[in-house]
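One structure follows; several queries about it will come next.
Of the protein chains in this complex, one is absent; all others appear in place.
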Amino acid sequence: MFKAKINVQFKEGVLDPQGAAIKGALNHLGFEAEDVRVGKMIEVKLKAASLEDARTKVRTMCEKLLANPVLEDYSFEVAEESL
Amino acid sequence: MFKAKINVQFKEGVLDPQGAAIKGALNHLGFEAEDVRVGKMIEVKLKAASLEDARTKVRTMCEKLLANPVLEDYSFEVAEESL
Amino acid sequence: MGRLEEAKKLGLTEEEYNLIVRTLGREPNDVELGMYSVMWSEHCSYKNSRPLLKKFPTKAPHVLQGPGENAGIVDIGDDLAVVLKIESHNHPSAVEPYQGAATGVGGIIRDIFAMGARPIALLDSLRFGELDDPRVKYLFGGVVSGIADYGNCMGIPTVGGEAYFNDVYKDNPLVNAMCVGIIRRDEIIRGKAQGVGNSVMLVGAATGRDGIHGASFASEELSEESESRRPSVQVGDPFMEKLLLEACLELLKEKWVVGIQDLGAAGLTSACAETAARAGSGIELDVALVPRRETEMTPYEVMLSESQERMLIIVEKGHEEDVKRIFEKWDLFAVKIGEVTGDGMLRVLENGKTVAEIPAKSLAEGAPVIKRKGRKPAYLERQDLDCSKIRMPENLGDVLLKLLGSPNIASKAWIYQQYDHTVRTDTVVRPGSDAAVLRVKGTKKGIALTTDCNGLYCYLDPYEGGKQAVAEAARNLAVTGAKPLAITDCLNFGSPEDPEVYYQFEKCIDGIAEAARFLEIPVVSGNVSFYNESSERKIFPTPVIGMVGLLEDVSKHCTLAFKKPGDLVVLLGVNTEELGASEYLRVIFGIEGGRPPRVDLDREKRLLILCLKAIRQGLLNSAHDVSEGGLAVAIAESCIAGNLGFKGKIRSDIRPDALLFGECQSRIVASLSEDKLPALMEVAREAGVEVTVLGRVVLEHFLIEVKDSRGGSKRIELSLGEMAEAWSKSLERKVEG
Partner (left out) sequence: MKSAIIVFPGSNCDGDCFHVLSEVLGQPAEYVFHKEKFSAGDFDLIVLPGGFSYGDYLRAGAIARFSPAMESVLKAAERGKLILGICNGFQILLEAGLLPGAMMKNRDLKFHCHDVYLKVGTADSPFTNLYLPGEVVKMPVAHGQGNYYADEDTIERLKSENRIAFYYSDEKGRVTEKANPNGSAANIAGILNEGRNVLGMMPHPERCAEEILGNADGKKLFKSILEYLEGRSKIGKIGRS
């Protein structure tokens, strides 16, 4: 079993309404937040033949489904999980 | 300037409908996903006096605003950013 | 620890425990004790309220289902019936506003489709503390988005409701959700587990450890300790519920479905006990067969879990595969977990081994009734407010602007624009009017929906307040042209163990019952929520009345907006000098006191008859009931809604502020073209209602002059723009500012 941590984020230059709102709220609370970006952290446990295979699979998942290439970039880490 | 990566996730045992739907879709696409959990990854750039101070601030942000203690856990990393 | 001690820890009394031992003929085990404790909690058993609820009139020729089922049902002709029910989700929303409100909406929707009906509308009745408080803001924002996200995703329009703000609700916000459905008369399904050997199936979401002991949680005051028990909060999954809804409605068309029941408070325990008790049968089930989301759940946890989006289905033996086929289509599972038995027992097995065995009737209906005695609260004794001591404000125009900007009167668009209220394409009158009107496709008919209650009135005079809630709801329907059909009520109170609260409860019920009987509107369903108090404050007694009315011809509906410059503006009903309990006293003088306005039910009935007749005959161009803020606010609201002005003169010897802002009952502001006035007068004479011409609709100016017989006069002169500004932006500013 493998465990992937996938991080999906808006591309540089896309104005993220949620990030803007959080930044506003943080500053209102007295913090000095310069920039806030909100992304998704998706954890997937999957079966795969090898770490390499798992990586390929996760990349395909991201490209097909998990990230929208018009808006988003993704990055991930995969590790083997011992049972 | 400091940069914090904050990960906010549903607590163990809390229903994650979004994760369940994504798992369904992944399996439909032919992947063998055993479990999917969706959380938020929030990146905050903030001003602070020191790394220690930045950590304290980020913890307070999480507790006050970014995570909902009823349902969510959070974790974070803070690093100093060179300009 | 002794069993009794444990029972007490779970909220059972010694007397109750002894009754359990007598019923079982032995000591209950852990699982049984847990099951009893939730089923005999106030939330599930109504043990404090049952005898009083009997006072409500519940019968009428058009009532197809009164209280006792998942929801009430009334006939609307054309072989169709309307299903209605309201429910509170106050405690969960105080702890986790978003999920608390969302799961409240999910629960009430399941009650409606459990009858076989298609849910067609939602309403939400909300009470919060003042919005200046950051925590209140957080709660309020969370609740509104929780309701929005759930209802919107389901595709059920949220077409109405209320929102009222007062410090008394600071610790205990009220979140009441009402759902209305429509069904063909011959397709009504009931929650009964009939027919020995029939299969009991569980469908929908997998079971997790969510909300264990939620029902007992709702039956106690909020304290630090309950805060720390937070993890029991459930998460709603509206997508799952949408699938469940479609699958269930498809299933319920089949003749071999025997009964269906939603899993709400007390989960499987309640669903099984209730369906079996209604049918006088028993159920045997094996918890090992229940699909789970989490590992290593005990029978106790499975039986008490309040995981959302699940239903129990009883089908004729041999049709299990048919059920599965339908649910598979919607990507849901359906699993046989047990069957109907003839011995009246709810028997719970785990892998074939009995872990609990209780008479279903004892669980569902056996909680001993608690007879309480109320005591008139002291504050009611020293109540009379001497209005002559209240100085008349110089500038009544400023007063009107302040009232229009009070969150209790101001536009609620900030709320309802977050709710999809146009989906299903039936919404003829959208939120923002006195009541929403929906057409009924395939007929000429329409139904009108509202929720109403003035908690301050109920606090200051529980009996009159109860009456008034019913009268106002009926009036809100009548001004759209709808004849009131049925009530569903949500009684929100403090702890019934407090004799003063119990007094309020009893008197409110008396008032509601009296008005419902007099106005001939049966109560067909409802809900009681007690323990809405913290150590610091108790809520106002708040018996929310949800009401449904019928328009025979929906194209003849009426709205509150002025329509045409030149139209006459008239008052139906009479002005009396009643300032007590008004929003005017509260906002301008900070006084929450005095006697609330009286409702003369006979006068109210005549007014309703007149209004309905006049609208049916097409005499009126607009109609709007006078409620919070009084006559001046009512006229102003009709102006703002129609983007038109008003010019008028009122002759009266009532003190001007009481005339303009007093909330005396049984009044409607209407507009009509001048040539219809004689016809209106004729109908009014027949009904025995006074009609007074107040002035005319004009383009944009707003002018009211008040003259008394001694030559004194007062005036309000404002521009439409400043009134609209005060009214429309105020709530948004409070919440987002």
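Order of writing sets the chain letters: A, B and C. Residues in each chain are counted from 1.
What we mean here is this: a residue touches a chain if its C-beta (ideal position, glycine included) is under 8 Å from a C-beta of that chain, and two chains touch if they have at least 3 such contacts.
Since the structure is predicted, the reported quantities are computational estimates derived from the model, not experimental observations.
Of C:351, C:395, C:555 or C:713, it is C:555 that touches the chain left out of the display.
Within the complete assembly, C:330 is the residue of C:56, C:113, C:128 or C:330 that touches the hidden chain.
Touching residues on chain C toward the chain that is not drawn are 145, 148-149, 152-155, 237-240, 242-243, 329-331, 413, 416-425, 427-428, 439, 441, 554-555. If you put the missing chain back, the residues of chain B touching it would be 17-18, 21-22, 24-25, 28-29, 38. For chain A, the list of residues touching the undisplayed chain reads 14, 16-18, 21, 65-66, 68, 70-71.
What we mean here is this: only the chains that are shown with their structure count from here on.
Computed from the mean C-alpha positions, the centre of chain A lies at a distance of 42 Å from the centre of chain C.
Averaged C-alpha coordinates put the centre of chain B at 37 Å from the centre of chain C.
Residue positions of chain C with contacts to 2 or more other chains are absent. Counting partners per residue, chain A has no residue that reaches two or more other chains. By the touch criterion stated above, chain B contacts chain A in their complex at residues 1, 7, 9, 19, 22, 25-26, 29, 31-48, 57, 60-61, 64-66. Listed in rising order, the residues of chain C touching chain B in the complex are 95-96, 99, 205, 208-210, 230-231, 233-237, 239-240, 293-294, 307-308, 331. Put simply, chain B touches chain C in their complex at residues 10-11, 13-17, 20-21, 24, 68-71.
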